[in-house]
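Before any comments, here is the structure.
Here we show just some of the chains, and they stay where they sit in the whole.
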């Protein structure tokens, strides 16, 4: 493709103006995922309106940080949608696709589950089967050791942890595939809302760890999905 | 593989004690890369001694953060090694392997080159061909737009930037493959030694960005290599 | 004007004591804007009382950070005032003046709208016509490129963004006029309530960017207005 064509293409990508937002429909082409809606800071009605537009055009939908009121509003408008309560996410997939294995998601404690599940739901909607390994904090190494073979079978790992954020370092030392680390705001006092875990993960002594924002389950699930897609020899559209 | 076998295997992995350090030879098996030597904080003699042990056993070598004195010491012991001055790295590869394409490394300014080159040298030694796109900071968007087709050809991108650290957000909006962002300590005043760039990258509004530590070119090159290896359908040993 | 006269003038500027505050009427002379009322931390009744004094003396009024209850209280006292809901601002202009073009205000996402609109309402009340370009975050460069000609027509730009705060760098690279950057507290985790965006903007690699406080739409609109007034060859009174 020539440079001129590439830049011209950029400018012609579709988006739709709904007054209070521009919806970016070309993401569904490019990312295998339509534009994602962050429910936080929107009214249920606003979220439902945007959701309906996206669903109508792409047949697929992901809403993150959705509380119960939001879910009620969206499901009234889109009865086929599903509310994932722990993940605080809403998904819709008119024509479910095949799910490919390769993504494994671990978390350190039960309080990290909402973030881990946000990652899982994201990767699933993008066409990946997710293996879940929960509650394997580093203070109970015996719980983690039970899963060593499973870890070594994964193609990409999402590792979610709060408090001291040590789990990605330990896990990355046991595998030779990419680890996406997600610090959570779980903890108190000098955890500073996830900063302690974030710093620990950025300083992981094991190679093969990269990090997303605190509590950013979506970002980690997305990154894992695009990595696993490479392994499937699928190119983005 | 059974759990018992996996855990037992863990314990039997080879390492070698040279008195002031334990060298982890099993990494060469697991990671397609022998244990990496961080030259910073070691004398040239210490570095050369460790380097010789690794080279002897694995035929391959990566030393990072090596200054000229270190390079002199190591090359005296290992004449076949190469000193990459900009990258501040030393490599040795007795039997060079085929380099597979897929990894592209961008940097925002010329001052980010040492970090970008550390990433490049790492990925190359791990068996990947690296496409380099330098000096494409976001303030000169026309320089970046020239490279849109090249960006869209990559399988994984390493994006290196200091100052406001905006490049990964812009690049990730143009591609649908994983972006590994590397903040650098380039900048002054309120850049706080790379914190400004690090925070920007963690808060990237584009999906598909994960982040490594400030100035951690090695970590980014390593992560890009293990991702690209997946795309080649190679499993770690 | 002699030094003695200047300093004497300073001391003679009018202000009015309403018990719990001193209202600075000379600002209307000097700034083309009467003293601005920050509603936050005042009761609706207090705000309405101050507002009435200002409106009576200057015929013009700007109240910022006004919620619905405040708006109700003020509009009861001043029926000619207008409540700008998104901007959370109340204005009154007994004798509307001509609005001069030149000020353009961009924002990165819909969540940044309240801050962008506070800037817009401020500049409008000060006598400037505002061009609005919304939802042009750097992750969707194609949305921004549509507006390049409009950007290049502006005399001064206000650029509002949260999260990684990269938009001012990109925009300033496309124009040769002053850019006033406003970080917003939009984001989560390591955005630290706008610190990430603030640092990014202070470290913008493009020249021509200066920054105001987090969420300070008023300050940015004011700065843009006094800059645009210079372009109109109007001197402050």
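Read from first to last, the chains carry the letters A, B and C; within each, the first residue is number 1.
FYI, contacts are C-beta pairs under 8 Å (C-beta built on N, C-alpha and C of every residue); 3 or more make two chains touch, one makes a residue touch a chain.
Worth saying up front: this structure is predicted, and the values here are computed from it rather than measured.
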With 3 identical chains placed here, what is the total number of copies in the full complex of this structure file?
8
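As a convention for this text, only the chains that are shown with their structure count from here on.
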Can you tell me which chain lies farthest from chain B, using the average of the Cα atoms as each chain's centre?
C
Which chain lies at the heart of the structure, taking centres as C-alpha averages?
A
Distance from the mean Cα position of chain C to that of chain B, given in whole angstrom:
45
Whole-Å distance, chain A centre to chain C centre, using C-alpha means?
37
Between the Cα centroids of chain A and chain B the separation in whole angstrom comes to 25
Sequence positions of chain A contacting 2 or more other chains
10, 198, 213-214
Chain C residues touching chain A - in the complex, by the definition given at the top
110-111, 113, 134-135, 140-143, 145-146, 188-191
Once bound in the complex, which stretches of chain A touch chain B?
1-3, 6-7, 10, 30-33, 36, 145-146, 148-149, 152, 155-156, 174-178, 180, 198, 202-203, 207-214, 218-220, 222-223, 226-228, 230-231, 233, 236-237
Give every residue of chain B touching chain C within the complex, in rising order.
108-109, 137-141, 163-166, 169-170, 172-174, 187, 189-192, 195-197, 199-206
